[in-house]
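Complex shown without one protein chain; remaining protein chains in place.
Now for chain A:
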């Protein structure tokens, strides 16, 4: 079973595809759950602690807005942990404020900078033919990573 980083990190379809074929999807929920279930001094109602932007310094310089660093403290460790990555390139749903936009750029850059990390680049399907291509390519990629098959 391989750990597969998915982008957009909140993607429902990618998360399903990865788990459907026996691998573990590394998305935002994984990191958020870790924070939600850890007792700490927090600042409710936020799920991020004031420590997170400091942790994000590993991935983005201090001049970078703390919103980006905070987000990178969630995504950075996932990318380091990943054995492979699947990127949907035309994912407008991950569009947001400049914090989100810059984080997305940094995430894509980090994924591509990881040496030896297999990456699958795809687009969302907008027809039945594209749907077939979408699913087949993901399955081929995941099968190439080895591991069990749930189906």
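The rule is simple: a contact is a pair of C-beta atoms (placed from the backbone, for glycine too) under 8 Å apart; a residue touches a chain by one contact, two chains touch by 3 or more; residues count from 1.
The rule is short, and it goes like this: contacts and distances are computed from a predicted model.
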Of "Methanogenesis marker 6 protein", "Pyruvate ferredoxin oxidoreductase", "Cation:proton antiporter" or "Exosome complex component Rrp4", the UniProt protein name belonging to the chain not shown is "Methanogenesis marker 6 protein"
Touching the absent chain when the full complex is considered, from A:3, A:54, A:102 or A:139: A:139
Identify the residues of chain A touching the omitted chain, counting contacts across the whole complex. 8, 10-13, 15-16, 19-20, 25, 27-33, 35-47, 50, 89-90, 92-94, 121-137, 139, 150-151
